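First the structure, then my questions, so here it is.
As you look at this complex, bear in mind that one protein chain is not there, while each of the others sits in place.
Right, subunit A next:
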Amino acid sequence: MATLSIKDVRKAYGSVQVLHGVDIELEDGGFLVLLGPSGCGKSTLLNMIAGLDDTSGGDILIGGRSVVDLAPKDRNIAMVFQSYALYPTMSVARNIGFGLERRGVDADKRKRAVEDAARLLQISHLLDRRPANLSGGQRQRVAMGRAIVRDPELFLFDEPLSNLDAKLRVEMRTEIKRLHERLGTSIVYVTHDQIEAMTLGTKVAVMKGGYIQQLADPRTIYERPANMFVASFIGSPAMNFLPGRLVRNADCVRFEASGVSMAMLASNPAEVSERPVVLGIRPEELKVAARDQASVTGMIDVVEPTGPETMVTVQVGERSVTARVPPRFAGQRNEAIFLTVDPVSINLFDPDTEQRIDI
């Protein structure tokens, strides 16, 4: 168990800057998710924490100790890889115990540690097998066993679930969360899957183009995204964006766009300037209402029942928005639909900088 501090860490390959001064603090026992599309630098950052890639600048501290000059094996970390990276010639037991073996832990102690880890992951019956004879989920468990048996200060997970099928991925996700709660070891977890980020992380760093776009707890990331990239990357279906204007009359600030007119909550309405903005609304915040209460008016385009809920694509002015409504929604294509939005739940963005605006 340890804290992790990443201080102004940079990485460049020749003249190509892939990470621009990243700062992250992770609390002891925390679960940090590095989330972003491929090529955003998240795996590079993880490799730098592990010592598999050199830093071009900045410092990384694990448990208060600077590790940038240490070899991977001396950083007291354990890593789980996307391809599991099990040694094909070794039995499952030796795979799990290999890190201890290289560190000179005696055979008896090693055997006990391996058996404990195997029991925790429910793979005791597989210890004599070779990796080639295991299923994907079993290999994943062995890879995790190899990490936890070392009892490191920090676990590093590099997209550990991407090679599993959808059902197993959900199972293993729960398993990882349970393990984290049980072991309490700090974790850094790289993924491009926003659901994994939301369910697992105590802290999520959304990355793009080598910059951290937002570093916060999952709830804040979801409800108060720092910019339009974060807003659109998190959540499925994605957040609806409606370009329009803020207008003020008397002490009331309103958002106006074609088919949309709604009151905004402003901490100090008198100081809000009239300006173009982009309104961001999560699909689940759009609720079907009576005509006289509607703040968003449009035509139903597509109705997609998924079972527990129904997705309705609505044409609002020039824009198309998605509303997540109760399953027994009765509307039909080309009918008018009236929607309300709780003004607490909306987000406003600057149309030029795409950064969040608070009023």
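Quick note on the criterion: a contact is a pair of C-beta atoms (placed from the backbone, for glycine too) under 8 Å apart; a residue touches a chain by one contact, two chains touch by 3 or more; residues count from 1.
Quick note on the criterion: contacts and distances are computed from a predicted model.
Between the names "SoxAX cytochrome complex subunit A", "ABC transporter permease", "Proline dehydrogenase" or "Peptide/nickel transport system ATP-binding protein", the one given in UniProt for the chain missing from this structure view is "ABC transporter permease".
Remark: the omitted chain is touched by one listed residue; of A:Arg65, A:Arg103 or A:Arg245 this is A:Arg103. Check A:Ala78, A:Ala93 or A:Leu134 against the missing chain and you find that the one touching it is A:Ala78. For subunit A, the residues touching the absent chain in the complete assembly are 47, 50-52, 71-73, 77-79, 81-90, 98-99, 102-103, 132, 146, 158.
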